[in-house]
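The complex appears here without one of its protein chains, the remainder shown in place.
Just so it is clear, A, B and C label the chains in written order, and each chain counts residues from 1 on its own.
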Amino acid sequence: MIQCGIVGGTGYTGVELLRLLAAHPEVEVTQVTSRGEAGRYVAELFPNLRGHYDLVFTPPEEADLAACDVVFFATPNGTAMHQAPALLDAGVKVIDLAADFRIKDVAVWEQWYGMQHACPELLETAVYGLPELKREEIRAAQLVANPGCYPTATILGLMPLLKQGVIDTQRIIADAKSGVSGAGRKAQVGSLFAEMGESFKAYAVPGHRHWPEISQILGEVQGGAVGLDFVPHLLPMIRGIHVTLYGFLTSDCDDLQALFENFYHDAQFVDVLPAGSHPETRSCKGNNFCRIAVHRPRDGDTVIVLSVIDNLVKGAAGQAVQNLNLMFSLPEELGLGAVALQP
Amino acid sequence: MIQCGIVGGTGYTGVELLRLLAAHPEVEVTQVTSRGEAGRYVAELFPNLRGHYDLVFTPPEEADLAACDVVFFATPNGTAMHQAPALLDAGVKVIDLAADFRIKDVAVWEQWYGMQHACPELLETAVYGLPELKREEIRAAQLVANPGCYPTATILGLMPLLKQGVIDTQRIIADAKSGVSGAGRKAQVGSLFAEMGESFKAYAVPGHRHWPEISQILGEVQGGAVGLDFVPHLLPMIRGIHVTLYGFLTSDCDDLQALFENFYHDAQFVDVLPAGSHPETRSCKGNNFCRIAVHRPRDGDTVIVLSVIDNLVKGAAGQAVQNLNLMFSLPEELGLGAVALQP
Amino acid sequence: MIQCGIVGGTGYTGVELLRLLAAHPEVEVTQVTSRGEAGRYVAELFPNLRGHYDLVFTPPEEADLAACDVVFFATPNGTAMHQAPALLDAGVKVIDLAADFRIKDVAVWEQWYGMQHACPELLETAVYGLPELKREEIRAAQLVANPGCYPTATILGLMPLLKQGVIDTQRIIADAKSGVSGAGRKAQVGSLFAEMGESFKAYAVPGHRHWPEISQILGEVQGGAVGLDFVPHLLPMIRGIHVTLYGFLTSDCDDLQALFENFYHDAQFVDVLPAGSHPETRSCKGNNFCRIAVHRPRDGDTVIVLSVIDNLVKGAAGQAVQNLNLMFSLPEELGLGAVALQP
Partner (left out) sequence: MIQCGIVGGTGYTGVELLRLLAAHPEVEVTQVTSRGEAGRYVAELFPNLRGHYDLVFTPPEEADLAACDVVFFATPNGTAMHQAPALLDAGVKVIDLAADFRIKDVAVWEQWYGMQHACPELLETAVYGLPELKREEIRAAQLVANPGCYPTATILGLMPLLKQGVIDTQRIIADAKSGVSGAGRKAQVGSLFAEMGESFKAYAVPGHRHWPEISQILGEVQGGAVGLDFVPHLLPMIRGIHVTLYGFLTSDCDDLQALFENFYHDAQFVDVLPAGSHPETRSCKGNNFCRIAVHRPRDGDTVIVLSVIDNLVKGAAGQAVQNLNLMFSLPEELGLGAVALQP
């Protein structure tokens, strides 16, 4: 059994990791840290885990993470960068679900995250954990930067078009909508039920931290800078991201549907829907799929891609488990076979 | 008192008209027709109206609509076109909340609505009831085609840019999201709570009936055909539309904020928010406002407009009352002063 | 115009007062205080108020509340008791929407609210502001204790039965369900959308502060102590309270329906539904009604009363305005005529 530690297990990605790992036949969670909840049973804070875990939250300073085979950081940004170097030195694999190792350019990172990076030397070796883009590098990685939720849905929806070189790379639009669990388990007025229910809004239109992340990866895919507008919105629901992507065709593409189907032929967690489909976010609720549909209305020059995921699974904890499977040479889908909850 | 009849009062636009007209000091609703609910008290079907109306649904064939000063059609598409001619001949003003008189080109209408038009000769004289675009024509109109909900939010968000001539008119994107009341009070599996709750999806990406409507009006505003992509989505909430509009600047515009504020300076129901704002749909819940914010991220060449309305008010019944006020030379805002419900 | 001040205008009862008073023809809100938001426009914090108020939040120490005719306290418990005495001395009428003056027995109050009362001498003269119970005393009152939301719905549902003396007064059950706005506009994890959505639970079963309040008033109505079990629950919705009341008939009552209809014949804001009805909370959304239905299943000895209100209106701000109307000899319903929002 792979011994696994989770740093910061009191947020939504933490509890989701615990939910998924309970079904994983090769992983045993041996430590979950929390400062605020230290000493409390994990299943007391999260009653859905009753009967599945007998663990108690460990204070960070008492945890023996170096004894683990792998450590997940389900922490706020700026935490993993302080602890990862020592763990890596001790031979522990690290998967950071926050943003500390996603951006290669330290100056860009420091500008968007408003702090100094603690270990910029690791940015080079950290692997961006999107298996559909970097499967082989992840297999060899010691340190994986688990992608953001919006970037996962957006990049998966655009990769085939960019790799094929059929759209104007300077005018890409990503209109993204997320359930409120994306804002985390933090006490803040803006995330109250009475504030978020029965309403909808855009936010961070002038700039969102996932914009440089998406831009970097798309630029890498494309082989040059892309022009991207990214507008996130908040949905009055808990889980799910829907990204509506707009590109303008520059060279003709006879069969966009075939392009996507071929591109993702071997991707176990990317499901290209039949032509004419409109994926619902709930079709991924609780599982690790990204479901995608591609449209070209009125046979015009606009291609519209609809890409949905569960932000807590393929957008966070599920992708992290997928990365773990790759890093430990396990079948990529191990422990990730749950059917989405519908209705 | 203006004597008013409502044809088809059992849907959501019908009950919303009744709600709004209960607060209107110059209008008396004298007849509400329904075939299915004939003989039943209006307030029995809609308990929110208890204490406000003593009316009974009249079967259509027994209604004496010609005795009214004005008749609203809150009916499915294809109904008003059969009854409007006789009412107009009898000197009754008609406001159609459905789509029968919105499209000028009868061939386009027949293609999108799948039926033959019963009175194409009225299409010329019908006035598209968007007061912010056609206030004077509405004042003089006998027959008003009340705009669709998506078109209202979309056109109000784009008008200043098109009138000013600052964006590429061939690459306009309208990414629209609507609450489920827009689908009407019809028994259909797709609109069930258990189907729509905790989920989100696009629909009708290949083509939606509001696309030709928006295209026609934007073309009229612009003075030539526009290239528009329009993608509607369904939100897990009851009321509210949020349209996220993307345009590409072609000539420089020093101050988009001032452009919008000046353009809507005299529009009582269009509220341009301060620079940097993100309107929430709930800020219009139950009232007749359209609230708009304009952004230009990173001072690039993309302009992003956020436009929100209550689909049942400014997107339907409220705009119909605003049109009635204009048609009867009343203050435009009469009976429409309610504050939105928050939270 | 009645000059009105609001202390603590940043919570949900505060913004609801502002919404309702905007429609009141005889009241002008001249001051709204807030420490945290001092200097900010009220309509900036609550965009639904844009176009209705030009007010800025005043820091408490700069407010001249003594210049008002009436002051509402929309504050946490334990605030009004410190400021009310001076205002009353200055001849200002006071309506406290919190709990400071609801309990007559200071020891009971101090036990349940966990603090020392600052002006126990006012408890005697404060009038419990339930117009259907104490209309005449409210007319003469200087200090009104606006009832809690659960107590309002519960007491209105039980009063006819207790006054008539037909149920076992020692075995009354109130199973109450509330929308989450009842928990207030406070940043707390338990009220997050992601915590409250798609879930339901009871809370405070061992004891809730509204239990002594309801018990006191029912005891007063009954003329002796009653035995009440009260279990509150949290609904995944914003507004609305539904109380399901169970009583056991001790003497026969031929016509419970007539009992309720007669009892509330002159109550403008209590609507007894026809026999066999099941009131929906939304039938009161945004308005001041309490709608009630009474059942006696299988003609047995259990009477079941269903009582619904909007917790922010009849359960808080609307009832406060109703009390103001009485205190200033205005028509009881003035400014409270809005139709509930449906759907």
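In the analysis below, a contact is a pair of C-beta atoms (placed from the backbone, for glycine too) under 8 Å apart; a residue touches a chain by one contact, two chains touch by 3 or more.
Just so it is clear, the structure is predicted and the values come from calculations on it, not from any experiment.
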### Left-out chain, listing which of the shown chains it touches
A, B, C
### Message
Considering the complete complex, identify which of C:E110, C:D175, C:E220 or C:E261 is in touch with the unshown chain.
### Response
C:D175
## Note on the structure
The listed residue (B:M115, B:L192 or B:A258) that touches the chain absent from the view is B:L192
### Query
Looking at A:G36, A:G91 or A:G337, which residue reaches the missing chain?
A:G337
### Query
Considering the entire assembly, which residues of subunit A contact the chain that has been omitted?
12, 15, 18-19, 22-23, 46-52, 181, 185, 197-198, 238-239, 271, 273, 279-280, 282-287, 289, 291, 337-343
### Query
For subunit C, which residues lie in contact with the unshown chain of the complex?
171, 173, 175, 177, 179, 194-195, 197-203, 205-207, 227, 229, 231, 233, 235-240, 242, 244, 246, 248, 276, 278-282, 285, 295, 297-298, 300, 302, 304, 306, 308, 343
#### Entry: Contacts of subunit B with the absent chain, listed as residue ranges
12, 179-181, 183, 185-189, 191-198, 236-238
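One rule holds for everything that comes next: only the chains that are shown with their structure count from here on.
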### Task
Based on which chains touch which, give the shortest step count from subunit A to subunit C.
1
### Task
For the copies subunit A and subunit B, give the interface type as same if over half of its residue numbers appear on both sides, and as different if under half do.
same
### Mean-CA-position distance for subunit C and subunit B (Å)
36
#### Entry: Overlap residues in subunit A, where contacts from two or more other chains coincide
179, 194-195, 197-198, 236-238
